[in-house]
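My structure is below; once you've seen it, I'll send some questions.
Heads up, one of the protein chains got dropped from this complex, but the rest are sitting where they should.
== chain A ==
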Amino acid sequence: MQIKPRQQLLDIWRATARVSYRDGWVPGGLGGSNSISDAEQLLCIMAPATEIPLFRLDQPDTVTDDVLEALRPLGDNLQIPQRLLRALYDYLHRYTAADKITPIFSGGTYFSPEQGGDKVEQEQLDMDVVDSFSISVTLTLAIIGFTKVFRQVVTRAALLRQVEEVEQMANRRLTAAMAGLLRSFTVNVFTADSPFGQELVRTVNQERRATHVVVDELRLALREINARLRDDVTIGSGASEGSELDNPNRLFECGWSWGVVRDAPKIETSAEVGEQRDGVAQNAPYLYFTTVALDAIQALSSERTRLLGLLDPEQARLAQSLQLRFELTRSYWTTIATFGSGRWPLEDLPWRATDGIEFDYFSLLISGMVMQSMLAVRATNANLRRVADVLEELANRSRITRRSTEPETAVGVHFPGLHFPLEGSDALGGPGLQWTVADISPTLFKRTLNLASMTTDGPTRSRMLELSDSIWQHLSIRVIRHGDDHGLWDWAAGAYAYLPNGGSQVSWYYTKRVVDCLVNAANVINEPPLRSELLLQIAADLLNEADHLYDRELLSGIAIRGEALRVDLERVGAELKRARAVYRERPGVAVAVAEEVLRKLDRLAAARRADIG
């Protein structure tokens, strides 16, 4: 891999600390300050600190020197956690309503009007959005993990109070975010001959068979998901549609809408989550927000969350409900994306959503869900290879691995990004709003690396690692080079020279995603290398031969005669021992050692022949 996570993460930390800390944490950046961007900015530091042991900041005793050096603008090993804590406190405080309880999950400046120039109302900017629920889950889990460890070394009463206050606020925000996610889940039921139904059938019917057969087969394939949606999804949004599912000729899709769904019932909870505001979002899933929500829910059920006991009982109850929706959604989209016995709908690029919008980017989001399912069911290498093909194709089509010298529409996905309308966002007055996504490269990178670590097939793995290298190269030329924010992202003109050369301001949206990529890469590197059966075989055979020759050399008694020879043979013995010790884990190393031993032994053998001629 060309990517060097530790060095590159430290570079990003250095730049983030430099840009963000000027006598206090300064939120901002390209997208302006809002509940998502500010969380993304904090996660640029908090995500590696949470995920990678070497980057931990919660134990001031064990922080490594290079980390301290990178975060110098934040102070020394004692000041860094305190100042971070202050920044986290400010964030939690800034996004709490005036009643001092209700957390705010507004999209703010990330919303834009569908028609440029329309004035967006303040009520619209204040609307809760799933992206904010999700990132809040990630951030608050990081915070709670941080405070739980950090408080153990704190003795000063004032500081301890601050730690406790931050933890309490983070817990409240976490519960509220989970409630928000439960109220944005949606099941969209439609008949097979409605426009939605026709689009869905077109997508799954890759073999162009009779529609009624495909509908029946699809209903059959979705039967279990259908049954669980009906019986087990009982709280939050998406519960009332369950009964409709049994009607004949009905199809459905499930996932997350962009915000709290219109008429979503309130979540009954014993925890303090403040006011649960009414929703306005369309009752239909959006692929982007579905993926974002799935990522958050995965963090809720991660090993770290369970091991550290980050959730209280009420949160664990909500998490269980979310986990159910997670599994149903993942299975649903996997069933759709891999339906039929011929070409998968996923392989038919670009993916066309049921509302008729089609993007390559959607194919990437769907691949992510398919891969998550494959991880759960231990998919075969053949199936993983098919997803690998899709990822490679996506990298080509979005001009990440192919050069783009002329202005072309394919580059729009990187800059200015894809826009999609948020149906229902005009319910409070004002124009219809849209959401912008431009993270295809980092997302593709993440998926590529995930796939590389999932497969046990050597060639597929190398292909994916090569692809991830190319994507990283693409990402690294998009880093901002000039101005105050150098060292951070995103500067699309670095990759596509004809794009406007403006934008030298940091986008925390993008930088946070690059950080995620690096964290992912660090995790992959930390896994043991893929063992090749062939190498294992060769190592075993080589070791056998080397052992045998060595034993013969000892038997010949030559070792007793010369001091130099004895030392030499002892060293050979030590090397063989080392090779034996590692050959199961690292057959390549064992081969290298055995070869050297064989060459040394052969020199002795050759020398004997010299006398005889």
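Some observations on this one:
By definition in this document, a residue touches a chain if its C-beta (ideal position, glycine included) is under 8 Å from a C-beta of that chain, and two chains touch if they have at least 3 such contacts; residues count from 1.
What we mean here is this: contacts and distances are computed from a predicted model.
Entry comment: the absent subunit's protein name, as recorded by UniProt, is "DNA-binding protein", drawn from "Nucleotidyltransferase", "Branched-chain amino acid ABC transporter permease", "DNA-binding protein" or "SUF system FeS cluster assembly SufBD core domain-containing protein".
Remark: the omitted chain is touched by one listed residue; of A:Asn77, A:Ser112 or A:Ser302 this is A:Asn77.
From the options A:Pro60, A:Pro103 or A:Gly180, the residue with contact to the chain not on display is A:Pro60.
The missing chain, though absent from the display, is touched by one residue of A:Val154, A:Val292, A:Ile336 or A:Leu418; that residue is A:Val154.
Residues of chain A in touch with the missing chain: 59-63, 65, 77-78, 81-82, 153-156, 159.
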